[in-house]
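Shown here: the complex without one of its protein chains, the others still in place.
And now, chain A:
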Amino acid sequence: MYLYNLTLQKATGIVCAINGNFSGGKSQEIVVARGKILDLLRPDDSGKIQTVLSVEIFGAVRSLAQFRLTGAQKDYIVVGSDSGRIVILEFNREKNVFDKVHQETFGKSGCRRIVPGQYLAIDPKGRAVMIGACEKQKLVYVLNRDTAARLTISSPLEAHKSHTITYSICGVDCGFDNPIFAAIELDYLEADQDSTGQAASEAQKHLTFYELDLGLNHVSRKWSEPVDNGANMLVTVPGGGDGPSGVLVCAENFVIYKNQGHPDVRAVIPRRADLPAERGVLIISAATHKQKSMFFFLLQTEYGDIFKATLEHDGEHVQELKIKYFDTIPVTSSMCVLKSGFLFAASEFGNHALYQFQAIGEEADVEASSATLMETEEGFQPVFFQPRGLKNLVRIDQVESLMPIMDMKVENLFEEETPQIFTLCGRGPRSSLRILRPGLAISEMAVSQLPGVPSAVWTVKKNAIDEFDAYIVVSFANATLVLSIGETVEEVSDSGFLDTTPSLAVSLIGDDSLMQVHPSGIRHIREDGRINEWRTPGKRTIVKVGSNRLQVVIALSGGELIYFEVDLTGQLMEVEKLEMSGDVACLDIAPVPEGRQRSRFLAVGSYDNTVRILSLDPDDCLQILSVQSVSAAPESLLFLEVQASIGGEDGADHPASLFLNAGLSNGVLFRTVVDMVTGQLSDSRSRFLGLRAPKLFSIVIRGRRAMLCLSSRPWLGYIHQGHFLLTPLSYEALEFAASFSSDQCAEGVVAVAGDALRVFTIERLGETFNETAIPLRYTPRKFVFHKKKSLIIIESDQGAFTAEEREAGKKEFFEGADMGENGNNNGDQMENGGDDEDKNDALSDEQYGYPKAESDKWVSCIRVLDPKTSNTTCLLELQDNEAAYSVCTVNFREKEYGTLLAVGTAKGLQFWPKRSVASGFIHIYRFVDDGRALELLHKTQVEGVPLALCQFQGRLLAGIGSVLRLYDLGKKRLLRKCENKLFPNTIVSIQTYRDRIYVGDMQESFHYCKYRRDENQLYVFADDSVPRWVTASHHIDFDTMAGADKFGNVYFVRLPQDVSDEIEEDPTGGKIKWEQGKLNGAPNKVEEIVQFHVGDVVTCLQKASLIPGGGDSVIYGTVMGSLGALLPFTSRDDVDFFSHLEMHLRQEYPPLCGRDHMAYRSAYFPVKDVIDGDLCEQFPTLPMDLQRKIADELDRTPAEILKKLEEVRNKII
């Protein structure tokens, strides 16, 4: 079995983010690393974050830094990754790519202890960069310019220190003196050797300054001083005239200002009043804002509170360090303060956000200062505060993030054309159930009812140079309605259009006149109001029209074509006639190319299943250039230019190719390339879009022509970052559409469906899925479907208070606040009501997180959710510190209750210092109220945590620790029937098929078991020889399992056919029973048949098909919030083709950040029988000559390769 791996939804979580001017000029940009992806984001004028570029780098990005050479206009990007190399990138605005400026190897690849890449620090003047590892190694590279002003990089200078752990590094701003880097270090040598523990207790973190002597080209340890043992992060303090220089050391509970020859200035970090005493406060992300006259730091704690740190200084000496409460936003992995007054917050989990500064925290608020620091016998006096609503920031945009995907199932619950993907995302109060549908999200601007059922709609401008449309023209069965677009849209009668007849086409013709084609003629409305009518000869009527700004072709009933052109005076002149053999089904003319008089091609579709290309040149007017037969009668035609490759901001510098698109009556969209010179058709491809013949319309997306296809659902064909994408829109079926541009909506679509006129815009181009989110209460763990109608979700969180306790806590706080603020204001109900609302908002859990409780406290709930109405119909909070971990529906053999729900819970689970649990339970619930609610039947105590439950032959299988046990339903509790205690570690998944049971162990991969009813025994007959830390599993077929491990691998194992047969043919089972085990395990071993490193922890796997009538692929979801698919190849030819393409791409186009592609995909185990579609899909982004070179080696043309890539993608989604 060969598989094709394709990422459907790129990772949405963010590892780290930096900001700067990467394209030069004024615009502020953000570079974010999403694990293996590097993105360039830019907030647009309206404050929406746009993705400008997204590159898959096939390696793990661990750190990013930006620097600017003195006097330069743009920033460079330094990437610290797992490649053992330092890579410097420059954003190329013209080609819209990252250019690799330098790549220097310094060590082995992989995320190792002593290979640098984990930390990056930049000299603030851009003269040197330090790259560090967790332990020992630090390298300094000197950055400079050569005579041609190109960036140069020196050979590395070592700043190693053995037996030393590094916590953080940063550059020290010392103006144009020798560059200095600061590091928090800890020497462990003595602690490792002293068995009394004295050395360990005395181990002290040090702040060390490394000086790069630019004259001697040498790095030396300049200064080292003990620092607080909780230190975890360094922040550069501006120096060299802008400030006092030095660093801020962020430590647990403290921030300390330190500099060489300067006494420490220490301030405590204010604590939330409700924080348990055992917990510290740790700064986990920081951002600096620097203006000419002042600077401040924003420091975020692990609970989400942001503090503004300021220094009182006289240029050299710091008198006071102040830490003032600023605002609270969800916990971030990185914050970027943009010069344009925005704060980009890259959330650790859940959606990212862009905030605008309303103020910079000048108002009075809770503040800790070094001047008022009190030291008592128990340590430093803490400062307390209560989080409040946003005061200084206001959120203006959100970027959706699925991180982390906890569970996922693909199911067509809504009975739509394609199945929906249900994902459990997020953590704690920010968790949600997200329903993903393949397609683009649209936002509806207006819906208005019309007096009848319209058949068509157009928009027209009054003049070719107008920016916005002037009229919307709607055609009915026997009338035409004209609406003028202004501040409002209203009906007009002075437009000159004939309103007593249906229309066939309405458009702008020439520079400033309008044309209406109706069945009995053409009405030409000149700018000054004169009207010219052309009447059809005899009793014939016009049936089809094709037009562009200067050319019109009409088809009369009976099959006659008449061709008109606009002459120099703006008159519409008849040029040529042609009698076709039969009726014309559809017509289209390509738009007039820039600087030309006319378009050369006319496409005519006939009912004899052919499409013809006719010439419109004066020399060979209406001569047939080529004929293409198609599988069904064409209903609609459209010419569309497609640029095959990227270049420019998001455009192309490669020659475009002209595509003829045909919507066929069997629902297929047929696309073929038209030769620009000869009009010959070649390279055709077809795709099934829906049950109705697609109608094709040209609309404008991002200033370029795109294609809207209206079948049983709407589709959009457009170009995004060099790829032509054909994506469904998440909208109802439409009849007819036209592009729409007005003051309020620059690039919209107006469409008719039923008796309504709809105006909408298409959003978030380039995304594969559009999502609907339903908020949940706690971190979701697992879910099941019940009767294809409702979802049962289990949620649990550690270290949190139960809902009642939280409610009580809130109340207490409000009462306290009320006493303080309005102690004398007693009465006014209305005002109190209003107040309460404010305060609820002020303490919304989503923004502030749940208050932290002791780590051995758990909260959990079971939720029954109706996805159609997104209502929770039943929510059971578990009591007594119980938390739910597993869920399944089960039909016991005694049919008394029908389907029951089994939930596995644990009471008082603790991971630290040792994993322990008070007891486990299996709850059995009955569905009541037509499946909308649950009622507890009974609960059974078990000795461990039941992490896996599954129905098996009318009984319940439970994996409890290392025990696999079979239960039957009793009156008061579950009854043990049979068990097997021989599993090596902890059972995390159970799947069954016939009499086989497939058990996933936490550390030891899969075990295949069999249940013998006659002997009532469970045997393990086969297991894996590789220790795999299973995080997800899915049953593929009788002998095959798909699994994923903690280290980011996906693998398939299969029981060899002969072994499988032997086991099935063994009637007594005696053989399995007495067979000797091998390698301390089962007698038979499964074989690994597929292996692939995804590079991200896969948490869920499912076999499913995302397109109607398509083959199955394995869909996976990851912690970083990405979705991918593994599609099995059906032919050997495809396997050969793609493995060769992959091989050539590996050679010719190595990954951007220096990690070898093959090594990356084989990071833990050698990749086996999986072709990386993500690499193959980089083919269109290659330079044209490279594309041709690779295509030549494969004996194909680049276009054929693109077609192949498109085809395989279309098989998946």
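What we mean here is this: a residue touches a chain if its C-beta (ideal position, glycine included) is under 8 Å from a C-beta of that chain, and two chains touch if they have at least 3 such contacts; residues count from 1.
Please note the rule applied: contacts and distances are computed from a predicted model.
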item: Identity of the absent chain, which is to be given by its UniProt protein name, from "Protein archease-like", "TBC1 domain family member 4", "AP-2 complex subunit alpha" or "Splicing factor subunit"; value: "Splicing factor subunit"
item: Of A:C134, A:L556 or A:V1090, the one touching the omitted chain in the full complex; value: A:C134
item: Of A:D82, A:D123 or A:E367, the one touching the omitted chain in the full complex; value: A:D82
item: Residue touching the undisplayed chain, where the options are A:T51, A:T208, A:S333 or A:S606; value: A:S333
item: Hidden-chain contact residue, picked from the options A:R427, A:K1085 or A:K1204; value: A:R427
item: Omitted-chain contact residue, chosen from A:A200, A:M294, A:V627 or A:V928; value: A:A200
item: Interface with the undisplayed chain - residues on chain A; value: 13, 15, 35, 60, 62, 82, 111-114, 117-118, 133-136, 162, 165, 167, 186, 188, 191-197, 200, 203, 232, 252, 282, 284-285, 302-303, 331, 333, 348-349, 403-404, 406, 427-428, 779, 797-800, 855, 911, 1031, 1046-1048, 1095-1097, 1118-1120
